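Before I ask anything, here is the structure I am working with.
Not every chain is included here, but those present sit where they belong.
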């Protein structure tokens, strides 16, 4: 069973929300589990998409109350770690799909790449490294393409 | 939905394993979710009990690979935090049931009591504090009694 993290802003545009919904749904239809930070915005839409497609979504929360995740999560973990929980999302995931996002999302992209996990970007950050680095963000232009690429990348690891 | 952590040794006696199986099953029958460290021994038996009763078990793993939990877990989180993950088990739980156990279990009992979570003990640690402390371990003598007391304690919080 593949665990795919969907990361992005807790506030997001309508277009990003729609993409996240489709990404969550596509992950579930392929038998994957959505891992996310458990909040609103992209996280909530991805969870809703997973649920609508009969799949599952887990929320790894920064706070101390397991009840405070969005309403589409099957289960939540209350880490109480604040921002340090971002490392647990990427550690748990087999691949990461980033949709838009701000600095929290960027930290998840970076942590995932540092951990050698595939990262697929949908209208997300553009990065230019000071040096040649290893693996980069894999760009996708639709939800379906992002999820296809995430699953392919996992199989090739 | 109540989250009940079941903590105990990764090695345990046959009697403890049987107790953990019943505890997992009783939690599931009351609609609760089993939270555990995801390993063998008491953790595995509690997960098996939950699954057998049609419920769910989550494993919060110390390591970095989400595939390395016991086979009765519905979902796992790979924290990569080592022993620090014990604090996430108690943080996520509404109540903790301790069955036997060694120092890892003792740390979970202590962290739970520090966090003001109810702790039910089944043949577990006997503690004598240097000072008067708050809440103590609530003793139980059967799996059913332990789970009854865990659910009652949650309702009274």
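Which chain is which? They are A and B, in the order written, and residues in each are numbered from 1.
We adopt the following convention: contacts are C-beta pairs under 8 Å (C-beta built on N, C-alpha and C of every residue); 3 or more make two chains touch, one makes a residue touch a chain.
Please read these numbers as outputs of a predicted model, since none were measured by experiment.
The full homomeric assembly consists of 4 copies of the same chain, 2 of which are present in the displayed coordinates.
Going forward, only the chains that are shown with their structure count from here on.
For this pair, subunit A with subunit B, the centres built from the Cα atoms lie 29 Å apart. Taken in their complex, subunit B has these residues touching subunit A: 3, 33, 56, 58, 60, 64, 66, 74-81, 87-88, 91-92, 94.
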